[in-house]
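Right, I'll just put the structure down here and ask away after.
A single protein chain has been omitted; all remaining protein chains appear in their positions.
Up next, chain A:
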Amino acid sequence: MADVLSVGVNLEAFAQAISAIQALRSSVSRVFDCLKDGMRNKETLEGREKAFIAHFQDNLHSVNRDLNELERLSNLVGKPSENHPLYSQLLQAYKWSNKLQYHAGLASGLLNQQSLKRSANQMGVSAKRRPKAQPTTLVLPPQYVDDVISRIDRMFPEMTIHLSRPNGTSAMLLVTLGKVLKVIVVMRSLFIDRTIVKGYNENVYTEDGKLDIWSKSNYQVFQKVTDHATTALLHYQLPQMPDVVVRSFMTWLRSYIKLFQAPCQRCGKFLQDGLPPTWRDFRTLEASPQSQRWLSYVFMAGRAVPPPARFRPALRPGLVNSREHLGTQDEAVRQLAFPCVFTMLVHQPSWICVLSHFTFGVSPCHAKCFVLFCNLFL
């Protein structure tokens, strides 16, 4: 990417232009400070006015000077070549993912309003359990992220987490689990973006000593575990409490300490097609081979409970479609939901976890979230 940007771009002029912008900003703020301070105390009124005008003129001249300097430098800095529109695509991807997280937060708020429990003391409990005010979870100070990670590091003795920031502010964790495996976790503030699982004896660094976040493991068992880890980070989702999410993910990951020692819980065998049982259930942390995990999801889909009629979700304007439109859409979504689950089972193993959340409980609120989800992804 450096090659693309340096064609026609004078990097030194770039740096000078940035400092020229800072100089311009400070001279403009000096102008406003001068106006705010007003006239200084002098003996005569004329003297005060003259001093004020002279001071004000000086500040305006310096603003003019800085602006000319900036214009000169900006002519020197060229334009990046548009052969590879990488930068604009990156910007779009970044904006899209921010919007996605914002929508996910709103959807989670809607979902929390409509609980499937029918007990009467729901309101009292939820008032106590309201999470404490979090700062905007998209922009968290790096120190906070460091603290959370070091706390999780101390939780489990057999798991060590090493945090580094080689590329900007996103944290990269190297988690070593006993002598079994190593996991590279790429994060965005406190959200887990992607993971790669490699063997204990495999090299996780590139030739120039940086953490290698792209190459896959050489062993099939760890490639499978990487797929499962990606499924897990789609499963553990809580937009308002990301540190709970990270903790749950690490607890789930820790169950792999006995990857080679634990037989399958159901059949008692160690191997199936040459692989040990790689799937760890998200709730019970039981070991089973991948082929046996579909059973748990089919059973859960069959237990969907229709909601009581008295619950009506509060619609936030602009977020979802109009009430009348959704009335018919509800039914359509319900009819679509179960077939979707089963096709996803066959074709896209990792999407199952995301869609299954929207299809278990077939409440209007869940259906609306499903529509929202489809709007974002399809």
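Observations on the model:
Simple rule for what comes next: a contact is a pair of C-beta atoms (placed from the backbone, for glycine too) under 8 Å apart; a residue touches a chain by one contact, two chains touch by 3 or more; residues count from 1.
Note that in this section contacts and distances are computed from a predicted model.
Only one of "Histone acetyltransferase KAT5", "Glutathione S-transferase Z4", "Mediator of RNA polymerase II transcription subunit 20" or "Centromere protein M" fits the UniProt record of the hidden chain, and that name is "Mediator of RNA polymerase II transcription subunit 20".
Considering the whole complex, the residue from A:Lys36, A:Lys179 or A:Arg283 that touches the absent chain is A:Lys179. By the touch definition given at the top, chain A reaches the unshown chain through residues 179-180, 199-201, 218-222, 260-261, 263, 269-271, 273-276.
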